[in-house]
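The complex appears here minus one protein chain, its other protein chains still in place.
Moving on, here comes chain A:
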Amino acid sequence: MKIKAQISMVLNLDKCIGCHTCSVTCKNTWTNRPGAEYMWFNNVETKPGVGYPKGWEDEDHYRGGWHLNQKGHLELVAGSKLNKIALGKIFYNPDMPELDDYYEPWTYDYQTLFSPEKKHQPVARAKSQLTGQPMDLKWGPNWDDDLAGSSETMQDDPNIKKIQTEIKTNFEDAFMMYLPRLCEHCLNAPCVSSCPSGAMYKRDEDGIVLVDQEKCRGWRFCMTGCPYKKVYFNWKTNKAEKCTFCYPRIEEGLPTVCSETCVGRIRYIGVILYDADKVRSAAEEPDEQKLYERQLEVFLDPNDPEVVAAAQEAGIHDDMIEAAQNSPIYKMAVEEKIAFPLHPEYRTMPMVWYVPPLSPIMNYFEGKDSIHNPEMIFPAIDEMRIPVDYLASLLTGGNTTVVKAALYKLAMMRLYMRAKTAGKDFDESKLDRVNLTADRATALYRLLAIAKYQDRFVIPKSHKEYAEDTFSEQGTVGYESCDGCGLAGDRQDRFGKKQPQKTSEEIYAESFYGGIWRD
């Protein structure tokens, strides 16, 4: 047994309102720089939809993640080490996404709005942040937000192809959900495994996956390797960048920026203890539908005295063990089994999990008999084959039984709490059917619906006082070599001449006009 601790996240999709606050705060913190304009370490996509980059779930096209080779062993879909060398993939990576798969970042030509009075009303044309040329916008981040224009693109959603159904796009029959996505900080991270320079690594103390900017040589295999397409390439520094799980905040015991600012309070952060020796065999499970359960087996019970002793032996700090014992993640994923990994069939053992939303079912069900007979929700779950299949294709590799069990549980919890707050009778034996008790249903309700800050985030401070050399980290900001990290443009022209720095008044004037802020 090799015990390791992993900081992980659960997102309660039922409560995500698709406001994109998480994406915007993340962007302002991490990717607000030249070269990083198109990067969204966190993005929220509307499902069904093609996502960002377009069709990222189509691994026949992007060839990310792992598959089993003929001997039943793990192999990167993009090719083994030798295959990459033999085929000269280092000169040209055939599977790498292109900028247009994301989108070409643009701004608007605001200057013309302030020009002297003219006969016609001035317009601010879109111009590329990459080339400065005018652009004809055809695609952008969240182009299909809230199913906008989905009649054009929705059928390209790889999940829909997988469950082999026509999804109706007319308003009455449509279902919709939001899927906020960030790096999964996988236990079996293919991005790390693809990196030829050894620049990508998992932190031993908390499992956060990072790119060492000093070691990255820009070979771009990580971009292909990650099936979630969550490693990006900075066209200015020519290095890979990815979600850092806001490690400077985590080290201080604070939640990530996306979680801290989440309007719906849907995000939970906590610690999971796992056995690193079991990861490989679990990821080699031949049956895709079982991968979710195999991943559960990798997690260790933090209340088991043997596990605690072994963890202490392995040098895991007591604070970390205590956090694991109070972990909201462990509660939702392992004890209540209401959270699931995103696309376990990629065999990456992702560590950002999702509570499936009841809302697609509720939408359908609400108009019908819901007031008079709320229990009709259970047959409704069974009846709503397409949303359930869709969720299963997203979260369990197609295993609908476990998804349904979680939905029943969530629905039952609602019914119970509704009866309780309304002072109605409720036959508590019904809770048994979904493997709940009155106490646990109440606790689950507190965790999911009330979602207090201290219940959502149980994060131990890192013990930097034990680290050998923290002096070397003094004053570092992470992306020193990024050449223009701040708002003020110190972009250089081709001859290395710094373009004149903007004053703060100029930045103010540029960003604030007519009472409206824009970024």
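Heads up, the rule we're going with is that a residue touches a chain if its C-beta (ideal position, glycine included) is under 8 Å from a C-beta of that chain, and two chains touch if they have at least 3 such contacts; residues count from 1.
Note that contacts and distances are computed from a predicted model.
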Expected UniProt protein name for the omitted chain (select from "Phosphate-binding protein", "Carbohydrate ABC transporter permease", "Respiratory nitrate reductase subunit gamma" or "Cytochrome aa3 subunit 2") would be "Respiratory nitrate reductase subunit gamma"
Which listed residue (A:Lys239, A:Lys331 or A:Lys409) would be found touching the missing chain in the intact complex?
A:Lys239
Of A:Arg181, A:Arg203, A:Lys230 or A:Arg456, which sits in contact with the chain we cannot see?
A:Arg203
Only one of A:Thr29, A:Gln155 or A:Gln213 touches the unshown chain, namely A:Gln213
Per the touch rule stated above, chain A touches the missing chain via residues 81-82, 85, 88, 90-94, 96-99, 104, 130-133, 188-189, 192-193, 195-198, 200-205, 213-220, 233, 235-239, 315, 464, 466-469, 480-481, 494-496
